[in-house]
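All remarks here apply to the structure that follows.
Heads up, one of the protein chains got dropped from this complex, but the rest are sitting where they should.
Lettered A and B in written order, each chain numbered from 1.
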Amino acid sequence: MSQKNRLDGGQIDRNHRLSFSFDGKNYSGYAGDTLASALLANDVRLMGRSFKYHRPRGVFSAGSEEPNALVELRSGARREPNTRATVAELYDGLEAQSQNRFPSLRFDVMAINDRLSSFLSAGFYYKTFMWPAAFWEKIYEPFIRRAAGLGHLSGEEDPDDYDKGFLHCDLLVIGAGPSGLVAAQTAGRAGAEVILAEEDFTFGGRLLADTGLLTDQHANDWIAEVVGELSNLPNVRLMTRTTVFGQYDHGIFGAVERVTDHLPEPPSQKPRQILWRIYAKRTLLTAGATERPITFDNNDRPGVMLAGAMRAYANRWAVAPAKEVAIFTNNDDGHRTARDLNAKGVKIAALVDSRADAPTSPEFEVLSGAKIIDSRGRLGLKSVKVRLQDGSVKDLTCGALGIAGGWNPNVHLTCHKRGRPVWNDHISAFVPVPDSDPLLRVAGAAAGLFSTHEALQSGADKTIEALKDLDISAHLPDLPQAEGAPVNIAPFWYVKGGKGRAWLDLQNDVTVKDIKLAHQEGFKSVEHVKRYTTLGMATDQGKTANLGALAILADLEGKTIPDVGTTIFRPPYTPVSIGAFAGRSRGKNFRPYRLTPSHKWAEEQGAIFVEAGNWLRAQWFPIEGETHWRQSVDREVLAVRKSVGICDVTTLGKIDVQGADAAKFLNHVYCNGFAKLPVGKTRYGLMLREDGMAMDDGTAARLAEDHFVVTTTTANAVSVFRHMEFCRQCLWPGLDVQLISTTEAWAQFAVAGPNSRQLLQKIVDPEHDISNEAFTYMACGEITICSGLRARLFRISFSGELAYEIAVPARYGDALIRRLMDVGEEFDIVPYGTEALGVLRIEKGHAAGNELNGQSTAAMLGLGRMVSQKKDSIGRVLAGRPHLMREDDYRLVGLRPVYAEDTILSGAHLMSVGDPANAKNDQGWVTSAAYSPHIGSSIALAFLKKGENRHGEVLRIVSPLDNMDIQITVTIPHFIDPEGVRLRV
Amino acid sequence: MIINHPLLGPRDAQEFVYLGDASLIDRPDAMAETALNDFHDYLYLRDNPAGSHQELWFHEQGDRSWLVVTRDTASHEITHVELAVDYAKRRGRDR
Partner (left out) sequence: MSENLLAPLTALGKTVPVIKKIGGITISENPDLAIVSLSARMGTEQDLQNLLKPLLGACLPGPGQAQFAEDITAIWVGVHQWFLMASLSDHPDYADEINNFVTDAASVTEQSDGWAVFDITGDNLVPLLERICNLNSKAMSSGDATRCLIEHLGCLIICRESVRNFTILGPRSSAASLHHTFVTAAHSVA
């Protein structure tokens, strides 16, 4: 199909023809086109349907501020909804679909909403979907989502890769228009590290869309010259397709680089986008300005667009949206558009200028003091209705209308740290407060300096100023001569007295009437109006809409615009895909995982793994014939009780504590005493928080007078280390103590069961006597195994059996578990996983994470007497608060079902038999439960009020969630060997 | 945010873990008669200024130093950073 709206010239590569499709129909365009420019070239004005009323809409802008032309780009898993056609670079084979219409863009049944508009006004959702509340989830929300959604997600996994990165610079320049280019040139020549980031796919900014000369050069030649120079400077990084979307504290910026979005698909292993975190010592915002419309009835038809955009399409992309166009303006810039289009051979139906004293033109008709009051054309503009200065009304036939309501500086990034722009009467727009942020300066149109001359000059000046802060001296380059036209604008925001709907926010379908209604209903603050009407929300964040609404509010309030105030902007400046935020953190690599030294071996055994924090731990080891996890776990538990089992416990935190005052230090961090622990012995230790609650437990082994190895639970390894460093550096800096984590350095295995010593004797080198007499319960020592490998041995037990933990340098962990399994064959050794570990410790009555949940005192755990009153330890004082010492507090108990076949589940609550199951009768709760193959029934640990005096009582446990209501007998919390005989044999 | 580490220079706040008010360093005498009240106030009564605030940050992904950072809680401006160990010693914690 021919590109019937294509003009001469432009910055497109006519030798590089590209084919693409929109809604299944094939078109052609050129390299350098955006989807929007290529569609316009092919005389496609209708590109989408509006959000709420499903009104036919066409492209409105030529940049990232686009509210209307949102499409679904690509197909299959790469389908991307809500892509702005104005920034989608054309590539060969591009497929796009319109959205928010059914069955087709030209005929959309939901356009019925447009007829019902009087019911769908501001606050419609709040008023209509109020009640009944039960309707919300099932009826209202699905309805609203279906009716009002824009594009649709593919529902498939994104096949592309995304990456992240970090950049550092002296000066970050945001936007590469005339101001930004000169800034980068000035800083680059001064030797500063510079990043020049441009959201477009080519440098030049507004220069690309205009025709003025720079001295005697065409703008393109000047751009090429500057970019050429910059690309040869090693200290300048040029980044196109890169949007700096957020400013954060202390010079940190977020940027997204669309590396391969302009290709049909990324090359293998190359990222589609990169999320950059930029550390900038100084930043210059040269992000330009965005044009704003003037509002009148039916101002939303396809073909109505911003005049600056129309000029950009003509000059940069060589496209006119129609053969005959009209312009509606309140300032001189509209005349420039008319001149440029006229020069390109586009017929100007008339230039309608709201100013009575508008400049005239020899080239086209200027209607001064006139206003456009309505338009016609259902699927595309056919004519506009003009009220002339004398009050008469005239129709103008035109296929497109360019509206020039003035320009708003792109101040967005200056607001991200809560900077509030101020009103500038001269340009009738908000501008950043000059010099308000020493880290971020603003130049060019973003600062309200609209002429090319001012842009160039301020870009250089502000750069020199910024670099001076960094003691880098920079010099003003020879700036080209450029137009310095002053801004002539007579603010005019909306045509009053219309009877139809005049659209302010095209993306959210907010009309002038909606603002009036909101105001009438009491929503007078801008922030309220915004939320009530949805003005300024969604992908464009009201870039073209906000100020018009403020002007109306100002009228209604009888105030000036600055008195009404403005909403400020949050990141992101333009939408950022979630994939970019995720980067490489996807699937298995969502976060780093940690493998135990026996992982490879466990995998070979067919172990089932469980995530414990970032660790992958073997949960159980199924063997042939086992079809249910309980079979494996029961077998593992019984094998430990009967002979010997082995479990990887490397994940426990290990902290090396050394120094002359090491024991004194541990006395402070543990509530129980360590000063008198002999060398070669290990002791259980309980750490409290300063509020007296249990924080963590573990063991401390004294390897020398001045050397301990402390273990923590797996979950708290990091936080306990942090806490101990706090104690060391902040609370007791006078103690000679040094800490370092050694969690990763040692592969540690629990070897548990009556035959564990015999097993270990097979690998421990003969010079180390580990007999019961020589290496007693709670002994520890440095030994060698397997002919000289250094190892540590601790005689400690979590299972309640005779047990040891043996540690070797991590690299030998794999070999050690294989060796232990080999030599343990004669004892029918089994590996056991975390499930069996849990059952064994519940049988023994050891507290773990479920009991140490941050709300338990030592007394509740039955460890109240451990809290030494003779020394100052963390938590001791507040653990002594009367409320925490109450006699009727919870105590750890064991539970057994009255009927052995009943199953106890953790989370259930304890009540007296016969009492109604309610909070009033609640006497405690089940913390841990398991099936005990040793007992032959379900067992549990629980916190029960006055529990230590209630052993033998029959109570009821209730869990409405699990539909459980059974009777249990309270017992001591030790189901096996309460005297600890097994530990000592 | 960027925290200007007294030894390592400017580092991204994402390397640090925040604890809270630096007054946590002024742990009361646990053996004093008034210890129970003192500890209650120490642990639960804090100022929460909108403005300059001394607070504890731990350089967990760095040199494992605890730092006392003086930060304006309204503007995030950081005016002073020092090693907590120096601050603690100055306040007599090593005696």
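Some notes on this structure:
Here is the rule we use: a contact is a pair of C-beta atoms (placed from the backbone, for glycine too) under 8 Å apart; a residue touches a chain by one contact, two chains touch by 3 or more.
Not measured: the values here are computed from a predicted model.
Every visible chain touched by the undisplayed chain in the complete complex is listed here: A, B.
Annotation: of A:L517, A:I608 or A:A810, A:A810 touches the absent chain (contact as defined above). From the options A:I139, A:I740, A:A900 or A:V954, the residue with contact to the unseen chain in the full assembly is A:I740. Touching the chain that is not shown, out of A:R790, A:R865 or A:R886: A:R790 (per the contact rule at the top). Although one chain is not drawn, its touching partners on subunit B can still be listed: residues 7-9, 12, 14-15, 60-65, 83, 85. Within subunit A, the residues in touch with the undisplayed chain are 161, 163-168, 193, 269-271, 274, 277, 279, 584-585, 589, 591-597, 599-600, 614-615, 650, 656, 658-660, 706-707, 735-736, 738, 740-747, 784-790, 808-816, 819.
By our rule, only the chains that are shown with their structure count from here on.
Centre to centre, using the average C-alpha position, subunit A and subunit B are separated by 28 Å. On the side of subunit B, the complex with subunit A involves touching residues 1-2, 12, 17, 19, 24-25, 27, 30-31, 35-36, 38-40, 42-43, 56, 58, 60, 64-66, 76, 78, 83-85, 88-89, 93-95.
Only residues 248-252, 279, 690-691, 718, 722, 725-726, 729-734, 872, 876-878, 880-881 of subunit A touch subunit B when the two sit together in their complex.
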